[in-house]
Structure formats: C-alpha cells, structure tokens
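Once you've had a glance at the structure underneath, I'll fire off some questions.
The complex appears here minus one protein chain, its other protein chains still in place.
So, subunit A:
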Amino acid sequence: MEVSAEAKRIMVVALGKLYSSRTQRGGVRLHRSLLLTLVMKSARDIYHAAQTAAESAAAVCEQHTEMETCAEPSGGQELQSPSSVAAGRTETSPHLLPGDADSHSGADKENTCPFGPAQHTRKRRGKATAEPDFIPCKKAKLECGISPQQLHVSSVLDYVKCGELGPPIPLQTVIAAC
C-alpha cells in the first residue's frame, strides 16, 4: 500500500500548492495549475487502481456512479440547481476528508466536482464583469464512460478562474481518497 500512500500524499501536496497559488503575487499561473492538476489526476488514478486491486471493489464503484449528484445534461435533461448540487455534496463532504480510509462510498464522491458547484453557490458575479470565457462551467464534466480525469481539470480550472476573477474563495472540500 506504499503506492497508494504516496499517491495520497502527492494529491494532498498538490492541493496545498494549488490553494497557496491563489495568494501568489502575479495571479494564478495557468501552467503550474495545469501541471498540478495532472499530477493529482495521475496520483488519483494510481490510488484508485491500488485500492480497487487491493479490495476488488470494482462493482461497488460502478454502483456509486449512479449516485452522482452532479449530472451533465444530456438529451434535454435539466441541470440540477446549484443549491441542490451543493446540498448533495455537503452531505457527501465528510466522506471526502483524507484519512477516512475505510469508506468505499467516498470512492466516487470525488467525481462530484467539489470545487465547481461549491464555488458557484458562493460566487456573486455581475454580468458586466464576467466575460463568457471566464464563466466557470456550471455543469459537471462527468458523463457515463468519460474518464474522471476531465473532472479534475475542470475543478481545478474553475478554481483557477475564480482566482482570476474575484476574491479568494475558501477551500471547502478536499479531493481525496476514500
């Protein structure tokens, strides 16, 4: 389990670096944020692989993808409102704390975008100041079958964009291992 311990540490360090980069002079650096996101994704993939290999819980993880609180609208399905998304995630947030090594149910909770929706509910942004490019996507990225990697990029870049636009928003939850 050394690999998964190392993976978890790498993820936590990445998050710490991303968080502190918000207060860096000169603004959030896109290149650095992207690299940190990629490292987190790598580490998380490896962590998951190690977990599922160790505990043969592949079936459990699949069940949990259906419990997604964030859903990409497809075929005309309505978006969940931000408040319900936030509510859904708040319930799951205790599972997302690192160090909670036993809970499998958290395995796919991290596929709910912890950064994006949380920040959407807190964000107040006038239309005048927001360019279309910078409006964080209010949709979760995860579709069935799409690898979770996009979600991490999305959540971090939402985080990045928030840094560019408004005052820092405190980190709510941590992308973490189960």
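Just so it is clear, contacts are C-beta pairs under 8 Å (C-beta built on N, C-alpha and C of every residue); 3 or more make two chains touch, one makes a residue touch a chain; residues count from 1.
As a working rule, contacts and distances are computed from a predicted model.
Look at the chain that isn't drawn here: its UniProt entry, checked against "Mitochondrial ribosomal protein S35", "Serine/threonine-protein phosphatase 2A 55 kDa regulatory subunit B", "Autophagy-related protein 101" or "Cytoplasmic dynein intermediate chain", names it "Serine/threonine-protein phosphatase 2A 55 kDa regulatory subunit B".
The chain not shown here touches subunit A at positions 6-7, 10, 13, 17, 25-27, 29-32, 34-35, 38-39, 42-43, 46, 129, 133, 137, 141, 150, 153-154, 157-158, 161, 164-167.
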